[in-house]
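Omission of a single protein chain aside, the complex is shown with its protein chains in their original locations.
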Amino acid sequence: MKKIEVGILGATGMVGQRFASLLEHHPWFQAAWFAASDRSAGKKYSEACSWRLRTPMPDSVRDLAVNECKPGHAPQLIFSSLDSKVAGEVEKEFARAGHVVVSNSSNHRMDADVPLLIPEVNPDHLALVHEQRKHRGWKGMIVTNPNCTTVGLVMSLAPLDRAFGLDKVLVTSMQAVSGAGYPGVPTLDILGNVIPYIGGEEEKVEREAHKLLGKLEDGQISKGDFIVSAHCNRVLVEDGHTEAVSVSLRSEAKLEDLIEAWKQYRSVPQERGLPTAPKHPIIVRDEHDRPQPRLDVDVEGGMAAVIGRARRCPVLQFKYTTVSHNTVRGAAGAALLNAELMKSEGYLD
Amino acid sequence: MKKIEVGILGATGMVGQRFASLLEHHPWFQAAWFAASDRSAGKKYSEACSWRLRTPMPDSVRDLAVNECKPGHAPQLIFSSLDSKVAGEVEKEFARAGHVVVSNSSNHRMDADVPLLIPEVNPDHLALVHEQRKHRGWKGMIVTNPNCTTVGLVMSLAPLDRAFGLDKVLVTSMQAVSGAGYPGVPTLDILGNVIPYIGGEEEKVEREAHKLLGKLEDGQISKGDFIVSAHCNRVLVEDGHTEAVSVSLRSEAKLEDLIEAWKQYRSVPQERGLPTAPKHPIIVRDEHDRPQPRLDVDVEGGMAAVIGRARRCPVLQFKYTTVSHNTVRGAAGAALLNAELMKSEGYLD
Amino acid sequence: MKKIEVGILGATGMVGQRFASLLEHHPWFQAAWFAASDRSAGKKYSEACSWRLRTPMPDSVRDLAVNECKPGHAPQLIFSSLDSKVAGEVEKEFARAGHVVVSNSSNHRMDADVPLLIPEVNPDHLALVHEQRKHRGWKGMIVTNPNCTTVGLVMSLAPLDRAFGLDKVLVTSMQAVSGAGYPGVPTLDILGNVIPYIGGEEEKVEREAHKLLGKLEDGQISKGDFIVSAHCNRVLVEDGHTEAVSVSLRSEAKLEDLIEAWKQYRSVPQERGLPTAPKHPIIVRDEHDRPQPRLDVDVEGGMAAVIGRARRCPVLQFKYTTVSHNTVRGAAGAALLNAELMKSEGYLD
Partner (left out) sequence: MKKIEVGILGATGMVGQRFASLLEHHPWFQAAWFAASDRSAGKKYSEACSWRLRTPMPDSVRDLAVNECKPGHAPQLIFSSLDSKVAGEVEKEFARAGHVVVSNSSNHRMDADVPLLIPEVNPDHLALVHEQRKHRGWKGMIVTNPNCTTVGLVMSLAPLDRAFGLDKVLVTSMQAVSGAGYPGVPTLDILGNVIPYIGGEEEKVEREAHKLLGKLEDGQISKGDFIVSAHCNRVLVEDGHTEAVSVSLRSEAKLEDLIEAWKQYRSVPQERGLPTAPKHPIIVRDEHDRPQPRLDVDVEGGMAAVIGRARRCPVLQFKYTTVSHNTVRGAAGAALLNAELMKSEGYLD
């Protein structure tokens, strides 16, 4: 099978680098066209990009030219990890010009006609693009994945919501510095420190969780019927957001029932064997001191939510901790899996 | 005034070092007698102790002999920061022998006849020692301060409980490595990591909060009538526990009311001008990204709870973040203030 | 005595903050006028400045206006910690307008007629300003202090040079992140890492050491007659540059002689009791594992060079490690001591 060529908007940033890395041996897609800010445009990727990943830059992309963020010669399928300051307009421009924009940027996530997807959670929401194209008169489309903190949380909540109905969720995140991009967090701000604030993050988590666990009916998504409250913190971790979660549920459940619901959880990406899908989207660990970002972030290629410390919560009903990889499952890997879902549904033909 | 000589049990540990440091210029007390494990006994303090504080070891204690943990030649007033493996029996032995043991160890905190004190919160509980001496037939006594995570939390809760009545409390802690003593946390465990578990900590927080905010009536402490749930985590911070707190209250309150309650909060230590008492036990910061352990831990000599990010919580009613110094306000400084309270009430005459 | 008002160019940066902090209780000088980049000009200091020090911003400067970097209403004495991109011209403009510019910036350090001073090492070089004013026709003047890595090195070398004559010096630095200013080093660059390169640093160390240990004769400074080679590295330390030094000397010396030369070292600032002068400019530690930046950086208010691990070097003759505070002794404190030297010599009357 000839691989499908893809473009990356924002290719030089931290998430752009993850895209380049994850695409290196991808069976369906091939990185073929890069774009970034005007400062980088015109250079070779290896010159324009301050590569920060521990794995080396794939040889196949070193000499790729970095383009301006304009449609025209770009491939049909476009991954976007542009800064939200510019992503809004640029992504619309590409969609208008017929491109399928699979975006990690926050700008369009909450648009009523834009799917916000976790393929294991709400794959059916993808159908919202039909509304989108109708409304907007676009040949292309925009599809989004959630914020890096929302992904891990909602993956851990979805099996509970499906089985018992969610009532209330209180989450405190301890987020990795890679979530702030590069250069991102100054060392002097975070060395030996916790920063108890990440601009806009708590609102995103609360809002996006409702859309992801909402229902698509008559071309509209009704908000999930539960309450979420988030405390978001930055800690001195490289990759991997840790989240301490308390929940209450609508129907009776025992602790073992929750654990069983997590362990059994499979969804469309697993059933279809999508290339980037984790075999087990949720891993439950029994040790008393897991999950930990340093030890658990790379399991299943960084695509799983790892859960541990499940126990009763005296205030709500249950509590647990979850860790997920913020630039893989929470960004580039999330978009890639969205694109794979779209391919498997015929949206890329 | 001649200073009162004091002894320190566990003088070579992290908290013992804090005692030595805080006593250096103390107006009432003077470090005069040190004891530690058998391994250290017989050495000079400067030889026995692997000093870890950023401020240098006070010259006045360098040549002090380190004794075995036995009463006999020890002064009347004894601070204890012994490891909980041995503190239980040793502290009883000292109390039996007539010493006033002001302990930071966890062993006796929950004993029904042992005061667990935060002088700004429940100074009246000190009277429990009369029961203690009666029951146990001791000439001496044991008085305790809470766990380092409990202190900051309960200091932030006390003004709310007093003004509005507490209903529910959900707290997620991000705790400094100094809380685990020395050698404590191995670097390989915490570099670039979060450890979502600290043995026994969540239970301590939940239990001790109830005792501290309980009422002393007829020689007994009734548990505070509220629910607490704690998630305790270790992060890569040297000093200062950060806690993300959500609360609901028994009576109607606006956000401004909480802030006013915190800002106005004064108690016995402030009224009596105890030497180690912070002028403001609670500091409220307005900046959107404070408190932070690196920047706020040393305010008021490490004796205040610094609160920020107060806002509404969709799940409970309000949420905020508090930072306090775990080895000062949460350990040595807490015990020192307890002793000052006792002195001001005539217990040390 | 009425205090002398001083101005600070670059007041909002990391070194500017150190100036503000060190001046808070200064007996001779008082921070009275602040200037910074156009972005900050017009704001209050507390608004313009992202304060990063662990000690709080002095209340006395919170409301000070931040001005543009133009002479006119500024006091006679000006401390400069401007970015080297702009310092060159601005400092000349102030000197031309009659100001005494005591600069921490690198631009004019190597100018033949500009004193590069460590008051304990080459206080006589100050006389070079007479040449400077003659040459340039300025009413004011520029005086500089060395690079933060050079200071600690040269303080440790000066007693050896004076007593035995220096021959060769090989230094490997492990430098703190605060040396790069704020925002400075991105966390993703330095977490769990060493960066074996700091732009221009090795050249500065090699060049400045020669000027500092050179002789002033006939209005010119002859280079010190020795060879220096530097390896400069960035490590994950907040404050305090650590330097591993090997030296060979021109005349015979035993290890004890070096240690004695360091311990006995006193100079003009100590003799005159300048307010910021360390009592002992060089501290020698006997422990096998000192100095360490975390434990030794604040000794003598951050103004000493702390030396340890002195021993024979098989390749050169001796080796040792030195630690000094890069933003105090290596920047703001260095300039402050320069100004105190100038005051004590009548340059500020």
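First chain written, first letter: the chains are A, B and C, and each begins at residue 1.
The working rule: contacts are C-beta pairs under 8 Å (C-beta built on N, C-alpha and C of every residue); 3 or more make two chains touch, one makes a residue touch a chain.
Small disclaimer: the values here were computed from a predicted structure and weren't measured.
Put simply, the hidden chain is in touch with A, B, C once you look at the whole complex. In the complete complex, the hidden chain is touched by one of C:Leu77, C:Cys148, C:Val169 or C:Leu249, namely C:Val169.
Touching the chain that is not shown, out of C:Thr55, C:Ser84, C:Ser229 or C:Gln264: C:Ser229 (per the contact rule at the top).
Here one chain is not drawn; of C:Ala112, C:Val194 or C:Leu255, the residue touching it is C:Val194.
Contact between chain C and the unshown chain involves residues 168-170, 172, 174, 191-197, 206, 227-229, 231, 233, 235-238, 242, 244, 246, 288-295, 308-309, 313-316, 319, 321. Residue-level contact of chain A with the missing chain is found at 54-56, 191-192, 294-295, 298-299. In the full complex, chain B touches the hidden chain at residues 14, 52, 177-178, 182-192, 236, 238.
Quick note on the criterion: only the chains that are shown with their structure count from here on.
Counting every residue number used by either copy at the chain A-chain B contact, over half are found in both chains. Centre-to-centre, using mean CA coordinates, chain A is 42 Å away from chain B. The set of chain C residues touching two or more other chains comprises 191-192.
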